[in-house]
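Missing here: one protein chain of the complex. Every other protein chain is in place.
Let's turn to chain A:
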Amino acid sequence: MSSESSKKRKPKVIRSDGAPAEGKRTRSDTEQEGKYYSEEAEVDLRDPGRDYELYKYTCQELQRLMAEIQDLKSRGGKDAAVEIEDRRIQSCVHFMTLKKLNRLAHIRLKKGRDQTHEAKQKVDAYHLQLQNLLYEVMHLQKEITKCLEFKSKHEEIDLVSLEEFYKEAPPDISKAEVTMGDPHQQTLARLDWELEQRKRLAEKYRECLSNKEKILKEIEVKKEYLSSLQPRLNSIMQASLPVQEYLFMPFDQAHKQYETARHLPPPLYVLFVQATAYGQACDKMLSVAIEGSVDEAKALFKPPEDSQDDESDSDAEEEQTTKRRRPTLGVQLDDKRKEMLKRHPLSVLLDLKCKDDSVLHLTFYYLMNLNIMTVKARVTTATELITPISAGDLLSPDSVLSCLYPGDHGKKTPNPANQYQFDKVGILTLRDYVLDLGHPYLWVQKLGGLHFPKEQPQHTVITDHSLSASHMETTMKLLKTRVQSRLALHKQFASLAKLQAAVVLNPGYSSIPPIFQLCLNWKGEKTNNNDDNIRAMESEVNVCYKELCGPRPGHQLLTNQLQRLCVLLDVYLETESHDDSVEGPKEFPQEKMCLRLFRGPSRIKPFKYNHPQGFFSHR
């Protein structure tokens, strides 16, 4: 509206400028506007040529009228005034026409200007567009040249020739039907082939290198062998000289051992023979050896000479010793005690190997004067055991074999006769000496064929093979199970020591269950934040507490939860995947039966126990 009105006002201003006299005319604006509207429209309807004609005609008329008026005025007639008035009115009409024509001319001019302006703007826009396009063309041309000039790295690679490529490359790389027509695909395929070939060559190179290394090493070894051959040959030559002299059969290990065994005291001999026999017949994991000094044993077997010597010496010695030892009666008694508790210098060593490579070492001794056998035990395991405080004496030599048979603590002497011997030298009980001597378990006596009936003092004891043989098998089996169960117990203690559990008990226990939070110190600290399986274990005891309530009213919940936790921990430790790069067997060998080790995105272990079948599965 405003723009429209300003447009309309403009011609008015022009008009008032061009003909100030007109301004005095009293005309309402609305009339003017109405008129201007029509005039602007009129412009288009009227022909400018005819307007020009009209203008010329009007001017002529005006000139004529002016001339007539002048004429009339110069004549100055009476009726001239009327004539003049008439002429004046006529010329006024012509002036009106002129003014209108003037207005039309202005409007035409403005229109013309507007049109020119419009056209000019259009031209400008086109020009700009043209420039833009030209710039774009230039840019694209630059890009194209850049692309054309692009140096790919592959151009530096020396590829095999095309014919060679199609001849040699396997069809799944060359793909002739695709690559023949498409140089890009062709180059890609050739590059692939190049990569493949280079990979192969690199592989070959590595192989050759390692081969070379191996051969070099072999040569080295052979050289060493050759260089050491000469001195060895020499030494063999020398060593063989006495052998040739003796011309004896070579002693083998067994022979030597049997030779030594001859010097064993009868109970140890029985044990040795039976154990060797049992080992050869039934249990290949049992190895038997003899320890100690054969010479000392030999010396014992020549009592006549020795005793004479002893006696002759002892007379002389007696005086010395009495001089030395008389001062205290205690020392004398000490010596007597030592004499009484003296062991045979030879001992029999039994190594009992279990399935998991742990070994029970048993050393059997014979106390000559007491006529009983004792044993010392030691357990070695395949893997280093980390001993927690709680599992302290599970594997200690002192207790590992106690109560193998019911009531057999190995602290008392099994030979009733000994008690009398002890009374003489003032030994109250053997208990104080077992740590040093070894334990005189009943089964040990039986293995040595020694049989001591109860409540029969001074019974002569003879060594009996059949007694030893009958006990050998059961005892060995008992020993094995003992060691295995002890190791398992040890392991459980060890694993439990690594687990810390924080328990929150609500006053409303046991209707409101306790909450467990776990922390396992094994291969780093593991909590529910960094180990999904710890979280799952917590969830097993915390969320699934209803399975653990036991009989109503469920007061055993906490106990059951703890027990469940132990089982869960066992599963956790046993199913932990073993790192192949680390040497040695697993710290916790798998004993539980599991269908699968892991399941689901969180890799949860099988924590659910299936009762009658006895395997673990996933919840």
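We adopt the following convention: a contact is a pair of C-beta atoms (placed from the backbone, for glycine too) under 8 Å apart; a residue touches a chain by one contact, two chains touch by 3 or more; residues count from 1.
One rule holds for everything that comes next: contacts and distances are computed from a predicted model.
Asks: Given the options "THO complex subunit 6", "NAD(P)H-hydrate epimerase", "Autophagy-related protein 101" or "Small ribosomal subunit protein uS7m", say which is the protein name UniProt records for the missing chain.
Replies: Going by its UniProt entry, the chain not pictured is "THO complex subunit 6".
Asks: Based on the whole complex, identify which of A:Met96, A:Leu195 or A:Cys566 touches the chain you can't see.
Replies: A:Leu195
Asks: With the missing chain put back, one of A:Gln332, A:Ser402, A:Gln492 or A:Asn528 would touch it. Which one?
Replies: Considering the complete complex, A:Asn528 is the one touching the chain left out.
Asks: Of the residues A:Arg50, A:Lys78, A:Lys355 or A:Lys546, I need the one that contacts the missing chain.
Replies: Touching the chain that is not displayed is residue A:Lys546.
Asks: State which residues belonging to chain A touch the missing partner chain.
Replies: Listed in rising order, the touching residues are 172-173, 175, 188-189, 192, 195-196, 511-513, 515, 528-530, 532, 535, 538-539, 542-547, 577, 579-581, 595-596, 598-603, 615, 617-619.
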